[in-house]
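A single protein chain has been omitted from the complex, and every remaining protein chain is retained in its original position.
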Amino acid sequence: MYRSHVLVCGGTGCTSSGSERIIAALEHEIQENGLTEEIKVIKTGCFGLCALGPIMIVYPEGAFYSMVKPEDIPEIVSEHLLKGRIVTRLLYQETVQEDTVKSLNHTQFYAKQKRVALKNCGVIDPENINEYIGLNGYMALGKVLTEMTPEQVIQTIKDSGLRGRGGGGFPTGTKWSFAAAQPAGQKYVCCNADEGDPGAFMDRSVLEGDPHVVLEAMAIAGYAIGANQGYIYVRAEYPIAVKRLEIAIGQARENGLLGKDILGTGFDFDIELRLGAGAFVCGEETALMTSIEGRRGEPRPRPPFPAVKGLFERPTVLNNVETYANIPQIILNGADWFASMGTEKSKGTKVFALGGKINNTGLVEVPMGTTLREIVEEIGGGIPNGKKFKAAQTGGPSGGCIPASLIDIPVDYDNLISIGSMMGSGGLIVMDEDTCMVDIAKFFLEFTVDESCGKCTPCRIGTKRLLEILDKITKGKGTLEDLDKMEELCYHIKANSLCGLGQSAPNPVLSTLKYFRDEYVAHIVDKKCPAGVCKALLNFTIDPEKCRGCTLCARACPADAISGSVKQPHVIDPAKCLKCGACMEKCKFGAIYKK
Amino acid sequence: MKSLAELQALRDSMKGKIGVRDDAEGNTRVVIGMATCGIAAGARPVLAAFTEEVSKRNLQNVTIAQTGCIGICQYEPVVEVFEPGKEKVTYVKMTPEMAVKVVNEHLVNGNIVTEYTIGAKTK
Partner (left out) sequence: MEMVNIKINGMPLSVPAGSTILEAARQHGIEIPTLCYLREINEIGACRICVVEVVGMRNLVAACVYPVAEGMEILTNSKRVFASRKTNLELILSTHNRSCLSCVRSGNCELQKLCKDFRIYDETLYDGEKPASDYDDSAVHMVRDNSKCVLCRRCAAACAKWQDVAVIGPNGRGFNTHIGTAFNQNLSDVACVSCGQCIVVCPTGALSEKDNTKDVWRALSDPTKHVIVQTAPSIRVTLGEAFGMHIGTNVEGKMVAALRRLGFDGVYDTDFAADMTIVEEANELVERIKNGGKLPMITSCSPGWVKYCEHYYPEFTENLSSCKSPQQMFGALAKTWYAEKTGIDPKDIFVVGIMPCTAKKFETKREDESASGYPDVDVSLTTRELARMIERAGMYLPKLPDEEFDAPLGTSTGAGVIFGATGGVMEAALRTAKEWITGESGETVEFQEVRGTEGIKEASYQIGDLKLNVCVASGLKNAKKVLESVKSGEKEYHFIEIMGCPGGCVNGGGQPVQQAAVRNFIDLKARRAAALYENDKNKPIRKSHENPVVKEVYETYLGSYGSHKAHEILHTSYKKRNRF
């Protein structure tokens, strides 16, 4: 029996900021102090506040230490673990209170969050099945196998209102019912763990922090549709997730929770991992299945839908990781419990990966319908450096930009679609006034052009042509006709592409054209980039009034574009200037401007 | 594992072991002074006794925590019990045996062990 548990985040974010070294130091110090029988160190999954990593929490006090360094460990062990004095200086500032530690749940970052999918992330040791079981793990599977018919399971999922968290938002229960309705025979349950949106990492966090929840949910889906084989398609670029899944599958098999005759009920279900090489398009369901089959990962036309003819041409249910992470709790707590959260058509919670120009970058889980303002300003802690919020991009390369004027929109599937964006897998990138929207559109399009599989004409060639026009505009060579041509091409690609990737690829362009058309026009007509991003449209100049002739800028210039004698105002030759900005960084007098 | 009952049994045995991570409100908090003075007076065996006993009795809503110097060093080891909506109870000069009794009388049955409290000792 341990009197205290120290939870150290072993997610990818904290691992890269050094949590492994923290764990080593902790174990060493605990040993030194003779506390090995009293203190338990647990490596968990992601807590969400990745910007503050490495992160550790000491229970029972719930003291939340952030940005911990190995040299801090002796102090934490001798003061906190031995003597019970919390090391306030290392606490996450928000949790510091006069005399005691404020619960993490009361901090601004966590207060508005509602952790369902992430319930166990950062709480349990993901490599220990017993901890998962201790928090009711596999009880939902036990319940469906002993108390529920497959029809009841599907009805419960339908009643809960759960919709696919991978982006499309298709009702999960309905999807299951289609596959269940197919004649009995070989069927499959697949898990899409090929998370590919830039900046999105909620699926990785679930896999790293709570792998068993996915296994349990897949087994439940298997029972519901009559499948006994599951596949998890996970990116090979997620080594920690892969390792933990392998451990979890092994433990589940050892404990008889996967395999033959689960819990003595006669139900068989097993799961295999399939590693993807990281092609974005393999997140598209038909491409994913084609890839599992061992062929070039490309989408195939639908219908037939996977529920009818999926993996190896057999009926298949495919859901993403976050969707599965909700299933066991829906079974245990009931459909009504789940449906009590969220909006009319979007139930439950959604995990977002906050990124970009925001103070608290990391993972947050909020009830559907939380406003963008709450997410950005309260949970996210606002924009750094007092800059103004300009837009938020959701849905990754398939989504669009939400302008500041719509910041009070409650975030759910249908609202986002209605304003030209989409939920996507939950990437949420915040942009401030220094962001050029044309450049943003170009950024996302570069991504889709790179990741297009090349099968259908509109996506293969159309997106490339869109990108070329955008590039022209950012270089000041666009025309107003280009805007029309681009818009037409966008609608063409949306209506004509084979799969969701192409059908949504123009969204970043269309939404920026809709809300920030003036910025496009400024690039084209005034040959100016209002945010000062597009290099070709920038001019660096030296204010002769402020220049002291220190020559620092001239020495920093890689292109010899700056001339002037010592103690005399310097001049930049625009013909030679590469617009790298090195001079501006070096100038101590603020004499260099870009405009 | 061959049945749901086995799974439930494992779950129940695990609950106590990870209950320490439950900092939900509504829990009874037992706070043990673990500053140098407390440790010198023998607070660590007391803390261990509390942890053992709470776990043995599988008490779900009890959090055992430690704190620094409470300020009454002559009475160490000091243990404070906070029950939601009730006055704090302070036990002093605790021993592991007394700890077991506090768990059984106070935490389980709700009867304060008056003779161990600071009021009784200062009289």
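Letters A and B mark the chains as written, and numbering starts fresh at 1 in each.
Definition applied: a residue touches a chain if its C-beta (ideal position, glycine included) is under 8 Å from a C-beta of that chain, and two chains touch if they have at least 3 such contacts.
Quick caveat: nothing in here was measured; it's all calculated off a predicted structure.
Remark: the absent chain touches shown chains A in the intact complex. Note that of A:Thr457, A:Thr479 or A:Gln568, the residue touching the chain absent from this view is A:Thr457. The set of chain A residues touching the chain not shown comprises 279, 281, 296, 300-301, 303-304, 449-458, 460-465, 468, 488-489, 492, 494-498, 503.
Operating definition for what follows: only the chains that are shown with their structure count from here on.
One simple way to say how far apart two chains are is to compare their mean CA positions; for chain A and chain B this gives 41 Å. Within the complex, the chain A residues that touch chain B are 1-5, 7, 38, 59-62, 82-86, 103-105, 123-124, 130-131, 133-139, 142, 145-146, 255-257, 263-264. Within the complex, the chain B residues that touch chain A are 1-4, 6-8, 10-11, 13-18, 20-21, 23, 25, 29, 32-36, 38-39, 47-48, 50-52, 55, 63-68.
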